[in-house]
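Removed from the display is one protein chain of the complex; every other protein chain stays in position.
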Amino acid sequence: MTTRREFLKISAAVGGGLTVGFHVPFAAAQQQVLTPEINAWVLVRPDDRVIIRYARSEMGQGSMTSAAQLVAEELGCDWKKVQVEYADTNAQVRRKRVWGDMASVGSRTIRFSQEYLRKGGAQAREMLVAAAAQGWRVKPSQCRVANGVISGPGGRKTTFGKVATAAAKMTPPQEVALKDPKDWTIAGKPIPRIEIPDIVTARIRYGIDAHLPGMAYAAIAQCPVFGGKVKSVDAAAIQGRRGILKVLPLGDYVAVVADNWWRAKEALKALPIDWDFGPNASVSSETIKQLLRAGLDADSDVVVAKNAGDVAQALKGAPVIEAEYYTPYLAHVTMEPMGCAALVKEGRVDIWTSTQNAEASHAAAAATAGVPLENVYVHRTQLGGGFGRRGGAQDFVRQGVQIAKAMEGTPVKMLWTREEDMQHDFYRPVSMVRFRAALGADGNPVALYSRVSAPSIIATLLKLPLKDGIDPQAVAAIADQPYQIANVRMEYAQRNPPVPVGFWRTVGHSQNPFMRESFIDELAHAAGKDAYAYRRALLPESSRERRILDATAKAAGWGSPLPKGVHRGIAVTEGYGSYTSAVCELSVSDKQEVSIRRLVLGVDPGHAVNPDNILAQMQGSAVFMLTAMFWGEITIKDGRVEQSNFNDHRVMRLAEMPKVELVLAPTGGFWGGIGEPGQASIAPAVCNALFAATGKRIRALPLRNEGFELA
Amino acid sequence: MKRRGFLSGVVVLPVAGRVGKAFAQTEPKRGRVKLELPVLADNGNSVPMKVRVESPMSEADHVKSIRLLSERNPEREMAVFHLGPRAGAAEISTRVRLAGSQVVTAIAEMSDGSQWMDSAHVQVTLSACVDGS
Partner (left out) sequence: MVARIRVPQDAKRGDVIRIAVLVQHPMETGYRLDADGKKVPKNVIRSLVCRYNGVEVFRAQLSPGIAANPFLEFPTIAAESGELEFTWVDDAGVRGSAKQAIAVA
């Protein structure tokens, strides 16, 4: 059995010097003897180094650093002495979930945990001060804290490290006061992400980097047709190939285990597998579109998500503007494909994996191995991309543990190929939406009807009941649209093709704002009004949507003259508690090549914990969404995904990336997310600009299918 | 494997409506009941549960019924188990199905009409994506 110290030594040798105590959680056990835990969130070393615990995940969204900033702010420590350590899931189980939620999903790490993180920091500070005050026999109220130094009356001074042991024994205060964000000195600052030096010097470890002595490797193949199963394999056909340890047919997938991954993968390619393809072998993108279209027209199996006024009446006798929109399935395509290394030995399970929810991985590992929760250890790392793929679905953990169980006592690293990853995703759902609207004499809409025909992630992936049959993700931004319209009716037809669906970055807000904001633009055009002014008039005066729309339009210089051939588009939406708006300036050549001249992205996240990270998230959102808009689609033929690798799945290149201008306008008083909302307004702003430039209304994505290419 | 109630020391009634009549006369007191559920569940489909009630289970003093209540399932009343002096002890094991992370509550009604309760929180990790959002 590999001890934690052995792993640490080996990793250090391989990596040429790993940063101790940070993303190598094995050091925790050693540290505990020397490092008193003030509370679950804060440990202080005798040398004044502060270890802040982080419960959730880091996949490049910057939450680990922002969360630590919030704790450090209240703690009053020296930021230069801060290290971050993952909260251990085994300790989480034994300590009755003392760290609360561990999922980095839904853009909510900061907004859902900020209160208890700040309280944790404040509580630890008060205990440190109480310890110093007790030692000096003075009142805590006579002491001050700055940069990890506690000052008392009469010029007395001490540091956190010197009183840590005593502080750990203090009774935690029940109530603590939190700082006003306007007094922030650490939070609110554009501090570089903690792990950047490790990323740049290749010291950072991802799940894929797990390495243990005596480790075996597994390649897997799932049935190419959705819902199929393994009938049989002809293991004799790969008999005698070098390094092959085991061939495992495991229900709906086959694993080949070897002494290196290349050998496992090549053997798997040569292994004859007899598949029972199941009932979905004739499903195609066409049959899926037919199913969704039938949902748009259906009289049954439809639920009403919103009904105000009398839309049917208001649409009578008025010219009706009608449009149908379509968005395709999308794959996550994380840079690091799915994988999990695992060791099952003598009733204990250790896993090494990139996960967005370490608790979910822990529970999945326990359930798969059939061991108590207390016997599982999750060694987590930075993620090479998550985007929602690695949260709810823990398929890669189940596979890793299943294979390791069959190889009891031998650590096994299971990795998917890029093809496997692209073809066995939980895709952003396909969606079809029909809109109907009527305008009043003043050109404003008096009635808006919409029906979404789309799969439900909650019903199919999570298998949870839907309240009133509505999947809030499927109807997001349409059922809760912000425009003041007297008669509104919104319907949802849940239609589930057999393609697995899941949470793709920004989920329902990755597609519905495109549809809604494009349709509002159609109404503005029909009314002969300016796209910005039209929206502005329909938004409540005090609404945050209107404020961010104004700020973004102003920064973009909406209304000012543009060079010949350059056109603008605008959009605004709410999502994940934040408010975003976008203005795009572009030109289109005779050959339908699109040059994006400017992309102005506005966001109001309430409070801005790290402005530099917010810029990075908005830039990253632009890359992700522009890639999706121009080329992104997953097509189905004969029950299989047609795309496989980057040769047939185009992504944006560095040289193609337009400059992003950020309008950061936090209005305070609430906490909004930042990992996902940035994407929401981009597609409609670009497509509305395309309409202004060409007169062609984009009602389906990707743009490549509509004849447009990036210049 | 013991699991203390998530809200230990505080009597909170997480359910209302249809099962409100269970509390008609007296509010259940925390104690005498021990509800055991794992702190994490992978998907909520089949979560092992054990409930025990301290009771002599005599003719004069026994547990009449144990009611299991869900905070979030579409049907809040998950089960009612009827015992009596023939039981000899008051301890039921079963497997429950949970529609998402939630507090489960067990309420024991005694032969003297008194009611006792315990509760436990189960984190259903699959549903974390939508919990609280």
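Which chain is which? They are A and B, in the order written, and residues in each are numbered from 1.
Criterion: contacts are C-beta pairs under 8 Å (C-beta built on N, C-alpha and C of every residue); 3 or more make two chains touch, one makes a residue touch a chain.
Since this is a predicted model, take the numbers as computed values, not measurements.
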Sort by label and list the shown chains the missing chain touches. A, B
Selected residue (touches chain absent from view) among A:P190, A:G214, A:G251 or A:P279: A:P279
Touching the hidden chain, out of B:N73, B:S101 or B:Q123, is B:N73
Which one, A:G100, A:P465 or A:G557, makes contact with the chain that was left out? A:P465
Under the stated touch rule, tell me which residues of chain B contact the chain that is not displayed. 45-47, 68, 70, 73-75, 77-84, 86-98
For the chain that got dropped from the picture, name the residues of chain A it touches. 227, 279, 301, 455, 459-460, 463-466, 494-498
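Just so we're on the same page, only the chains that are shown with their structure count from here on.
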List of chain B residues in touch with chain A within their complex: 1, 3-4, 38-43, 45, 74, 99-100, 121, 123, 125-133
The answer for chain A against chain B in the complex is residues 93, 96-97, 101, 103, 105-106, 108, 112, 357, 359-360, 362-364, 366-367, 372-374, 388, 391-392, 394, 458, 462-465, 503
